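One structure, pasted below without further comment.
Every protein chain of the complex appears in place save one, which is left out.
A and B label the chains in the order they appear, each numbered from 1.
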Amino acid sequence: MTERNSKLVWNVILWIVLLTMPYWMNAVGGYTGLATRVLVLGLAAMSVNFLLGFTGVLSFGHAAYFGLGAYGVGMILKYIAPSTPLGILVGVLVGTLGAAVVGALIVKLRGIYFAMVTIAFGQMFYFIAFRWNTVTGGDDGLNGWRRMPIDLGLGRLDIASSGQTYYYLVLALFALSVGIMALILRSPFGRTLLAIRENERRARFLGIPVERHIWIAFIISAAFASLAGVLYALLNNFVDPRSLHWTLSGNFVIMAVVGGMRSFWGPLIGAAIFVVLQDYVSSYTQNWMFFIGIFFVLIVLFFPRGVLGMIRRRQS
Amino acid sequence: MEHKNKSGAISRRAVLQLATATGLAQLAPPLLIQARGEQSVKLGLDNPLTGTYAATGKNELSGCQLAVEQINAKGGILGRPAELLIEDSTSGDAGTAVQKARKLIDRDKVNFLLGNVNSALSLAMAEVSYEKGVLHVVPGGHTDAVTGTSCHWNVFRVCNTTRMLTNAIAKTLMEKYGKKMYFLTSDYAFGHTLQDGYDANLKQFGGTKLGEDLIPLGTTDFSSYLIKAQATNPDIIVFLMNGDDLLNALKQAVQFGLDKRIHLAGANTELEVLEGLPPEARIGDWVAEWYHVQPNVPHVDEFVAAIKKKTGRVPTARTWFGYVGAWTCALAANGAKSLEAEKMARALQGMKLPPEVGLMPDTPFYREGQNQLIGSLYVGHAQAKGQAGEDDLFHVDTIVHGKDVAGTVEESGCKMTWPKA
Partner (left out) sequence: MTELILFNVFNGLIVGAFYALMALGLSLIINLTSVINFAHGGFLALGAYIAYELAPYLGFWGALIIAPVLTAVLGLVVERLMIRRLYGRDPLYSLLLTFGLAYVFEDGLRYIWGAQSLPFKVPDWLMRPLSTYLFFLTGYRVFMVVLVAVAVIGLFLILTRTRLGIRIRAGTLDLETVSVLGVNVRILRNLNFGLGIYLAGLAGVLAAGLLGLQPTMGDALIMPSFVAIIVGGLGSLVGTLLGGLLIGVAAGLATVYVPSASEAIIYLMMAVVLLARPRGLLGEEGMNL
């Protein structure tokens, strides 16, 4: 089988698995909420990877836009109108705008400096969410609201009481995002990003406006991250400042690395492993942190290109 | 070179095989659990077992476990064995706490949800339990909102509200030491509501707040705040914190010799905090929510002995919270003769705890229309070592009746609505 065909087969299998999830999830000891969480965090990890694996830029503060999206949708549903679509729109807008502003400021930095300044901004958003407790609920979090059913004209999408329906909505939005991401990466713009990743100096010599490209890539990536944040808030019917904290950003990076940084689907696999493993192990033992830690250590030592990278090597 | 690759590949393969085997082994038990689970009545505990609240979370867990053992020894819940399912909510990640709550309810089909130590997580979990209509007992989350502005018919709370804590001690402090206070407050819901409680008490009894500092949770160095506090020359420095924050702040205050010049006090303290302090720092006036040295209250010694045998240490207030939490579930079901959440919730209205569970001078009861447990509060001072042994680190000066300090249901802001029949 040619590489292209095998890729197609794997893609088809993946989508079949995702589409039929509610039917086999319970049988293996999972539950719908778990699968939704995997999709949402997978999207966030993929958004980080858009920058990390494909542009060569490490953002360690992406939770800031994730959290902005989450607070956006939460505040709309709590204070303004019980409309989920409006909430989703505003959430993504807020996160993307935040990234546009921050990105413009930081785009000249590279490497660890870029990573650290993203942390700095993330923490400042965290602090604001924490202190402005009349609006954001502070450390108590924003609660007392929930996702509302969506009126489609033809019918009603009852995502409020049915976890399954909500899963399919998330899956649809996930598919849309992933599709757009793939299209962008295949476009000339995406190719330019790869060029920047491989050798920034050469790209600059070729006349490519590197800073502008990185800025746009940052905004696109944050748009996906904020969508993920929106969906996360809707999943939990709850937002708290921890959605903005750097440790969450760190988790996204870890998922991307565990799954395979240079691959497109790697972060989703990484998110699946991270979420499912933590869920299973923590049910069986209070010492789950120990086992998860050992797991990370083993992954780094024995599977240096992530899980997907290892699978690919075995194929070739 | 090839040799090296081969051995590398083998070790990788071995690791893969081991991982797959472990993974498959993990999948088997849930299937088994589902088969076995038809029989028992399930209580789901979603509490921190890792992170900063691990110590208190684990103590609540021991209390729950003892309760479940005793419940089963007495015939179980409605004749069926009770089973405790344990999940780690982590100490601060609401997403995980909510996820685990959904897991317990959707996958494991628990009849009762218990948790959380962290007030914010309690509120988040309460939304889930309310949405699913599952009886939810909060053993140790203190924020007023749980049985106040965010109260729900299905959510019950064991520990005191922050308002009850401040009402119990504020007046005594002012009478004993003076009316000028400086506050060091943890900057989160618990601290804020404690501050509100003190503010109200100061207003009522003519005290003065010289200043207040909102300190981020997890601060380890309180020196600059203590400097500020002492500069205002207060009668009392009031610590509105819990856990490690309280521990570090007190330790440093004593190191600075502030306890020699100014009185140190606060709202509640816990045995977990006192045990972590060096003996010279076990000082100050506090409220305890339950204490293991109560010579005049029947059954307390039995409880202490049972916990000591089970865990090797004496029970703390947290252990008692967990104990009461699990017992509440059994009492609710046996009282309502049903496992339907609404019937059980109605059975709990006004319900008094039996003496072997109450373990307090006043008989604790769940107040109607608010679902808040009201019992006794123990006002006293910390001591390096008491007469009752190595663990006797708190001396009870007065017992305050919960009824006297609980305010009214209106004041709590709770407007409870029941599901339409």
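Heads up, the rule we're going with is that a residue touches a chain if its C-beta (ideal position, glycine included) is under 8 Å from a C-beta of that chain, and two chains touch if they have at least 3 such contacts.
The model shown is predicted, which means the values in this text are computed figures rather than measured ones.
Chemist: Taking the full complex into account, find the residue in B:L258, B:V293, B:M351 or B:V405 that is in contact with the omitted chain.
Modeler: Looking across B:L258, B:V293, B:M351 or B:V405, the contact with the absent chain belongs to B:L258.
Chemist: From the list A:L18, A:M124, A:L194 or A:M310, pick the residue that touches the absent chain.
Modeler: Once the missing chain is taken into account, the touching residue is A:M124.
Chemist: Which residue among B:Y225, B:F239 or B:Y323 touches the omitted chain?
Modeler: B:Y225
Chemist: Mind pulling the chain A residues that touch the left-out chain?
Modeler: Within chain A, the residues touching the omitted chain are 58, 105-106, 109-113, 116-117, 119-121, 123-124, 126-127, 131, 246, 250, 253-254, 257-258, 261, 287-290, 292-297, 299-301, 304.
Chemist: Which positions on chain B touch the chain that was left off?
Modeler: Per the touch rule, chain B residues meeting the hidden chain are 50-52, 54-55, 57-58, 187, 213-216, 218-221, 223-228, 230-231, 244, 247-248, 251-252, 254-258, 261, 272-273, 275-280.
Definition applied: only the chains that are shown with their structure count from here on.
Chemist: Which residues of chain B touch chain A in their complex?
Modeler: Residues 11-12, 15, 26-27, 29-31, 49-50, 58, 86-88, 92-96, 98-100, 102-103, 106-107, 119-120, 123-124, 127-128, 131, 143, 145, 150, 187-189, 192, 216-217 of chain B touch chain A in their complex.
Chemist: Which residues of chain A touch chain B once you look at their complex with the stated criterion?
Modeler: Result: residues 26-34, 37, 130-131, 133, 138-141, 143-144, 146, 163, 232, 236-238, 240, 242-243, 278-284, 286, 288-289, 298, 302-303, 310 of chain A touch chain B.
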